[in-house]
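Before I ask anything, let me first share the structure, which is written out below as structure tokens.
Note that one protein chain is taken out, while the other chains of the complex remain in position.
As written, the chains take the letters A, B, C and D, and residue 1 is the first residue of each chain.
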Amino acid sequence: MPNYAYIIWIPLLPLATFVLLGLFGRRYLKTSSGFMGTVSLLVSVVLSFVAAKQYFIVDGKLNGAYRKITAFKYVWLEFSPHLSIDMDITIDPISVMMLVVVSFVSLMVHIFSLGYMKGEERFATYYAFLSLFTFSMLALVLSGNIFQVYIFWELVGVSSFLLIGYYYDRPSAVAASKKAFIVTRFADLGFLIGILLLGFYGGTLDISLLIERLTSLQSPQFLGMAAAGFLGVSALTWALTLVFIGGAGKSAMFPLHIWLPDAMEGPTPVSALIHAATMVVAGVYLVARLFPIFSVDAAALQIVTWTGAFSALLAAVIACTQTDIKRVLAYSTMSQIGYMMFALGVSKQGGENGLGYMASMFHLFTHAFFKSLLFLGAGAVIHMVHSNEMKDMGGLRKLMPVTHIAFLIACLAIAGIPPFAGFFSKEEILLAAWHANKMVYAIALFTAMLTAFYMFRLYFSIFWNKEADPPHSHHGEGTFSMKLPLVLLSICAVGVGFLPFATWVTADGLPLETHTDILFSLAPVSLTLMAIFLAASLYKKQNDKPAKFAAMSGGLYHAAFKKFYIDEVYIFITKKIIFPLIGQPIAWIDKYIVDGCINLLANSTAKISIGIKDIQSGKVQGYALYFFGGIAALAVLFIYLWK
Amino acid sequence: MNTIPLSHILMVSTALFFIGMYGLFTRRNMITMLMAIELMLNSVNINFVAFNKYLYPDKLDGMFFAIFIITIAAAEAAVAIAIIINLYRNHQSIDVEDATELKF
Amino acid sequence: MNLSLLILLPLITALAVLFCSGLKQVRAVALIGSVLQLAASFFLLKQYCQARAAGDHSPMLFEFSQPAFAPLHINYHVGVDGISIAMILLTAFVVVSGILVSWTMEKLSKEFFFLLLLLSLGAYGFFISLDLFTLFFFLEIAVIPKFLLIGIWGTGKKEYSAMKLALMLMAGSALVFVGLMGIYFTTGSFDIMQISQMHLPVSMQKIFFPFAFIGFGIFAALFPFHTWVPDGHASAPTAASMFLAGISMKLGGYGCLRVATFLMPDAAHAYSWIIILLATIAIIYGAFATMMQTDLKYINAYSSVSHCGFVILGIGMLTQTSINGAVLQMVSHGLMTALFFSAIGMIYSRTHTRMVAQLGGLLKVMPFISTVFVIAGLCSLGLPGFSGFVAEMTVFIGSWQNPDGWYRLATILACASIVVTAVYILRAAGKTVMGPLPNNYIGLTDANWTEKVAAVLLISGVVVIGVAPFLINQLIVPATENIMQQVGKAIILK
Amino acid sequence: MLTDFFILLRQELVLTAIIFLLLFMKLGKERTNESILIFVNLLLFINFVYGFFCNTEGILFSEMFHTSKLIVLEKNILNLAFLIISLQSYTWLKTHKQVAEFYMLLLSTLLGMFFMISSGNLLMFYLGLELSSIPLAAAANFDLSKRQSSEAAMKFIISSAFSSALLLLGISFVYGATGTLVFSELPAQLNQSPLQVFAFILLLSGFAFKISVVPFHLWTADVYEGAPVAVTAYLSVVSKAAVLFVFVSALYTVFKPLAETWYYMLVILSLLTIITGNLFALRQNNIKRFFAFSSIAQVGFILVGISGSSQPGSASVIYFILIYVFSNLAAFGVVSLVSALTAKENISDYKAFYTHNPLLSWVLTIALFSLAGVPPAAGFFGKFFLLMAGAAKGHYVFIAVAALNMVISFYYYLRVVKAIFMDSNEQPIEKLMIPALPKLALYICVIGILITGMASCVYDYIYSVSTGF
Partner (left out) sequence: MNASAVIFYVISLGILTAGLLAVTSRKIFRSAIWLLFSLVGIAALYFWMQVEFIAAVQIIVYVGGIVVLIIFSIFLTQQSGKEMPQPSVTRIIFSILAVLFGTFFTGYLVNQYFPNRTVSRPFTVSVAEIGTQMLSTTEHGYILPFEVVSMLLLAAMIGCIVIAMKNTKNISAPQNPPQH
């Protein structure tokens, strides 16, 4: 048994950084905090790479398949003899892959932030939060217990909340952070109930054990769960759907996606890390983690598929109309995650049918690099122009050559132009969709085209279009620390597509044969190129074609620009239904009925007290009458009536 | 007197007792209220003496009780009248309805 | 360890306070006393763990019994199990920090600290009592200091609140009294351990369980008898709010568990649906009511109603895990809400307002207090890493183990409250510590050292439970197993 | 015989001696009030201490007088209460003209109570009752120039004469029906026949009048309000306690054959009493009147305890009365000081009392808490045991109603506390100079309140001497 115990240090180092910076950073480590965070994370990254090498190349395989290794286990909270929250380190292909992605992207962001966040008052706090996030995310991906997942799920949520609200004196940032937390919290409710169901019927919270029990069709747990039902749907479907709702919330799937665009209020490196590369794919990761169970329940997979496909399309449409560059990127993230989701949805467990699973993970992997690259590039741009709006930009290619090239690479990668990384992963997804469901394939293809369009719309608007205003020029492109990550990530965005991913990460651990089919690739690539040319024609030079184009599409453009009014629906539900129709009545009931009853009791006592005061009339003869009345009443009562 | 049953004497005393009580309830003059109380006490005395004579002639319990009641009635009357006189000094009235400052 | 020390220490401290003069002496004495209490509690914990490790499996440890009022079968009988120890530790923590938070209480300082210590005396006594009479005695001891603390040092409509609190709690204890009478005259004993050995007739249980449960429930903010909570908490001075929510409401939960459920398990089964109904209503309703509040203290008070609903829910579900969860929730809520109130108190003492709408951006001028506030809020909304999460999850898991379908529905509804909790906590935190800073708050200062120590003490409690719940779980589980044995008997009998 | 006579009657003889000593002092040369007061209090202290010696049992004068450990204890409690009241009224009496007469009157009523408690037949009981009430009416009039004082005295004497007439009617029927007046012979003759029940009700009304049970209570508040504070304290504590002692022993021994009847009577009367007392106490402003109604409610609770008719029941009643002596007298101690020094008697005058008089405020507060039944004050124990005794019969609804009524009582007691501590007042009562003797009385009461409950030996002793069935 190879020793993987050192992996525990990978999450623990950021945790240590967090504790140190959280307690003392503000006062004592104000300037050195960035350096400290980066160095400790660098160690984690190195360890991650070592672990990846050891697992994938040296000794991960047993009988030709990658196995699941539990490197560490501690019973953290024992609910009952069978149910307990364990703190596990589980090593399997996806966790190792995620380990590398998370630590590496996080390191890039750490480095980038050294320059980007320089001079901020809460510099140390920023790094503390980043470390907290990195810790939580790393621990999340290493989890082997579903409740452990939930714990770190919540922690990444709160880190995201804290980082979105980093500029706490901006009301919009505060609102965005609140929104992000509450929406994902709502989704987590589903996750939690799903866990309760799985834990109860499965009789354990350990994921491996759950998978073992719920995938063997004869096990009592599976039979019990399939037999139990609510509203005509089996408990298994309920549980998986609810868990998926949790994942959908975190991964910004429709209709729980509304928090993601607003989350762009946070510092841009944060968006690159959390809202592009790592946290938002946690939902995909969650489904992948439980994929064996999902694979036995077709209904749940259908839900995953269609939610993913619809989200991908919807986000792409909206992204075409947004003018805030970070929002465009946010919608693009949502769209890409939709890809990953439906790729999982169309997959099956094992063998050739498991292509979707592999593709999804592959896309997750490549997406992390180019999307964080895009965000960091956008960050560099924003750092320069001090604005998020496209209209304030244009012609920056000369001012920021490094950024420009990096951004272009990323755009090409996301558009799926060979040989950039995105091409390979997207190709697999489309292939998986083609085999499973033509309708999904059609949507995917259309979305791919839209993706290319809006990405290049973005690219051209920033770097071409009008000429740069002179005032921007004195800034320079940024420090070395900002450029380095761009370069490194660009290399990744180009190179990672060539990794033999299919031999490493598959649904069942067995390597999967993949081959690039030129004929199949023809359609998507050509459509993508068309979309790029369309974007170039519209946005490369300043002109009025975009406006005309928008006018031509009529209501659709406007609706997309307004994000299809989904935010408004939410606001309507909260402000017009929950607050006035549930909250206020309850507050009213509490004040006037529940409390009113108590007060009424007190007041009526006082009333009675006043009402009977005339008995004490002050007239001694009246007293005597009452006296005799008392005797008479007692006499009659006890002599005649009490028998 | 052999022919008069005990109950008749008791009826007389009962009637007298409640006549006294009526007086106590309705007379507004304190001194007349006091008189009403005397009537009530006297009726009880009749009871004691009659019981002693008719039912329990062996001992003199009822007789003595009556004697003590008479004594106490006197003491009570004396104190009551002293109080009434003091009240009269303070209130310039012995109407019981005038002495109703203390109430509720 | 002699448990009477836990009663004597506060008593001696309280008396010593009376002989002090001036704020400085008084608070020094009070602090020393309360720190000694804390030390004693930890010592007790140590001894307890040692005894358990040495293989002592008797249900109660360090028992001591001394007849008092022998003709009435009353004993001064004390002893502890894991639950009591958890509660004692909670009390000790809250007391120390409560005293630290009131460090600058100028108005009638002697009386203030005296009453605080008296209140802690009641709480300690309550938690170690194994005799129903002494239990009731200490329960009532804890009522009057609250009345005076709120009425004299409070703010707002303090007289009304103080009176309401006192009267409702007295009504609760009157009901408890009837329950105790029923138990006593059916079994002829006041001794909890003795009574638990005899099985009360089910018909009697059915009569007296509601009295005991609702009586204690009023202390634990059982819906619809919770209305003293918001007014009382809101009007109370900071330390009193901390004591009230942190300790006093726990008296009710502990009583529901130790007296009502433990001694009358059959009735607990029979009535569990009502308990669960009320608890679920309290959780949801409390959460929504909180959402509509505009005063920070009211927010925390209503959220206490909601959170204490989990305690009741856990008890009502009658599974080992859910009862564990109820106990955890008591400890957790005690620490967390005390922390929350201390933060609110610190904010109020500087800004002189508690209205959310008037506050904003405090993170800029008082980063420490704001951090405490946010931590308390996060703990309240059940964030992992803090105690609230551990407790709530245990309650949920435990509740789910009850196989009744309707109870499951109740559990789901209870779970749903975590979303509403997030809404109101984030609204409050967002408005208060975040956002732009109003101009009139620019010169305000951050926490001083006493406030910092108080907050750190409570936070450390919250975090230790949150990060290492296995520690407290080890303490509680043997005790709840004991209770479950009792409850288990009832199921068999059914 | 003669030694018996001196030993058994010793408490009464000492009291008589004190009365005559005072009479001769009054007839002798003029003395200052202070000297008389100190002298009297000394005598009373001796009397109190003396009560603890030679604790024997016995019967005198063919059962007209009997004594036992319980009775000695009861008399000691009354002596103690009298001593405390006497110490407290120092401030008021210092300027009064007829100090010796006041003591002679009150001491003769105390003597009457002693005879009543020791009485072995209805004649002695009646005489004791009259001796304890007629001079008291005169004492109620001791604020001679105050209109309210004489009104109170008038109401008292007329009401009590009326009640004693009815009581006598009842006694006469008992005599007629059974042919005996001796307590020890009565139980054998009693049965549930209508006339006997009626006679019992008449007798009960006599007791009920004295201890202010609703609906025979209406005189109470008016007399308490109008009478001088010392007399009010005396009425509410000593006179009530004495009649309660007799009431308990009469019910438990003499009227045992009617136990079923009187149990339900007590249930009804106690609930009526508690509720009415509470409801009236709610809106009082005069503090003496307030205490009148609060003491009515207290009596209701005592009736609950009596209804238990067990040994713990009677022990609890006596125990509670002891506590009640301390609690009520602590309260009256403060009230009498304030009344004597500032002539203020309203609850609203007590607003912000704490600002200048912390000591008195705490005493009053502790007393009120004890009355309300809040630990650690002894009242908690007292009330707990009373209700517990009542619950022994198994009528839990009755107990629940009584217990919930404690909440109302809590409200009005706390209202006073609220006035003292929380309300603001532009002119709070100035700092009062407390003379040594009243201060001593206050300390005795407070110590009593705090100790009596905690020290279970007190209860154990009372339990060991009391009886029940």
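The rule is short, and it goes like this: contacts are C-beta pairs under 8 Å (C-beta built on N, C-alpha and C of every residue); 3 or more make two chains touch, one makes a residue touch a chain.
Values in this document were obtained by computation on a predicted structure and should not be read as measured data.
When the full complex is examined, the chain removed from view is found to touch A, B, D.
From the options D:16, D:68 or D:184, the residue with contact to the chain not on display is D:16. When the omitted chain is restored, the residue from D:71, D:117 or D:131 that touches it is D:131.
Chain A residues in contact with the hidden partner, per the touch definition given at the top, are 621-622, 625, 628-629, 632, 635. Touching residues on chain D toward the chain that is not drawn are 16, 19, 60-62, 64-65, 98, 101, 104-105, 108-109, 111-112, 115, 123-124, 127-128, 130-131, 134-135, 137-139, 141-142, 144-145, 153, 173, 176-177, 193-195, 198.
For chain B, the residues touching the chain absent from view are 1-12, 14-23, 25-29, 31-32, 34-36, 38-39, 42, 45-46, 49-50, 52-55, 57, 59-60, 63-64, 66-68, 70-79, 81-86, 88-89, 94-95, 97.
Here is the rule we use: only the chains that are shown with their structure count from here on.
Overall, the chain located most centrally, as judged by its C-alpha mean against the mean of all protein C-alpha atoms, is C. Looking at which of B-D and C-D shares more C-beta pairs in contact, the answer is the pair B-D.
Separating the CA-averaged centres of chain C and chain D is a span of 42 Å.
Chain A and chain B have CA centres that are 96 Å apart. Separating the centre of chain A from that of chain C, both taken as means of CA atoms, is a distance of 36 Å. Annotation for chain B: residues touching 2 or more other chains are 24, 33, 96, 99-103.
Across the assembly, chain C contributes residues 167 that each touch 2 or more other chains. Of all residues in chain D, those touching chain B in their complex are 123, 126-127, 130, 134-135, 137-138, 141, 144-148, 150-155, 157-158, 161-162, 164-165, 168-169, 171-173, 175-176, 179-181, 221-223, 225-226, 289. If you check the complex, the residues on chain D that touch chain C are 311-312, 315, 369, 374-376, 380-381, 384-385, 387-388, 391-392, 394, 396, 399-400, 403-404, 406-407, 410-411, 414-415, 417-418, 421-423, 456, 459-460, 463.
Within the complex, the chain A residues that touch chain C are 26, 75-80, 83, 85, 147, 150-152, 154-155, 158, 161, 165, 168-169, 171, 173-175, 177-178, 181-182, 185-186, 188-189, 192-193, 196, 199-200, 579, 582-584, 586-587, 590, 594-595, 597-598, 602.
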